[in-house]
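Take a look at the following structure, please.
Note that one protein chain of the assembly has been removed; the remaining protein chains are unaltered in position.
On to chain A.
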Amino acid sequence: MARSIIVFSLASIVALGSAIFTITSSPRLLKRSTLTIVASGIALIIFASTRHIQLLSHRSRKRSTRRPNPNSQNDRIQRPPMDYNLFVLGSGGHTKEMLMMMDDGFCDFSHFHRRYLISSGDSMSENHLHDYEESLASLCKSRETSPGTYDKRIVTRARRVHQPLWSTPWTALLSIVDIFPALLVPPENEVGRKLRYPSRVFSNGPATGFFVALAVHLLKMTYIVPESCMKVIYIESWARISTLSLTGKLLLYTGIADVFVTQHQEVAARYGVQNAGEIVFNSRRLDDIEPSPAKC
């Protein structure tokens, strides 16, 4: 199945290319080669939609996340011995939530690389990220575990807050151009040499999150990235109690997220998706970080 799709698409691309070449070289053959273009264009469309449907059919229909096995002793899903995850950080609020969800006291990060996508000009997120990584490093140090590695990639912001919708496509295009290398270029360390692509891509609501998911989908459609990598995990923002954000709606209706969960029951029930609970409150609090025993 997969091989025949590739052959089919290659053939249509070759046909399209040769037809365009024929047109440019001899205008007399215009009519016939136009037909070829139309035919191969249709072939490409068929390929794209088949591949799109194929990818969607490989996903679990409910887009819910795996539950840890209740019978297992440690109540955790085993993490692979080496891992590489990518996190899409949005504006200040989204970043704060994402980092709080991450900061749940988990500190088994040996051979674990985290890559962060930050929007250009978002120094607030960079500051929060810096604080998070610092506090994680000291947590891991106190537990004598490795904090793993991380790097940051700056991408053009897909949509500024209150930017009119009509101008979004243009900034989104610029943003996509930056997103591809961030997804494809492996980190320059031991993990990056073994794992080419991130295993999971986390996002929680900024517009950039949708474009990252779209880029991932395109890469999978064209067989550049295998389906087993770059699983898109979307956690709707804690701020959305009864309705999904625009990014959430787009991801839900296009079906390009591998996991789709919300943090409130009301919104989960409205759209028929899984409610994962208020994950932001898994975060460690200041009292957990710096114990201050006496209270007045």
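One rule holds for everything that comes next: contacts are C-beta pairs under 8 Å (C-beta built on N, C-alpha and C of every residue); 3 or more make two chains touch, one makes a residue touch a chain; residues count from 1.
Rule of thumb we're sticking to: contacts and distances are computed from a predicted model.
Peer 1: What name does the UniProt record list for the absent chain among "UDP-N-acetylglucosamine transferase subunit ALG13", "Large ribosomal subunit protein mL44", "Multifunctional methyltransferase subunit trm112" or "Clathrin adaptor, mu subunit"?
Peer 2: Its UniProt record gives the name "UDP-N-acetylglucosamine transferase subunit ALG13".
Peer 1: Given the contact definition stated above, which residue among A:110, A:127 or A:222 touches the chain not shown here?
Peer 2: A:127
Peer 1: Touching the absent chain in the whole complex: find that residue among A:41, A:93, A:192 or A:255.
Peer 2: A:93
Peer 1: Counting contacts across the full complex, list the positions on chain A that touch the omitted chain.
Peer 2: Residues in contact with the chain left out: 58-68, 75-77, 79, 92-93, 96-97, 100-102, 104-106, 127, 200, 202, 231, 233, 235, 237-242, 258-259, 261, 264, 276-283, 285-288, 291-296.
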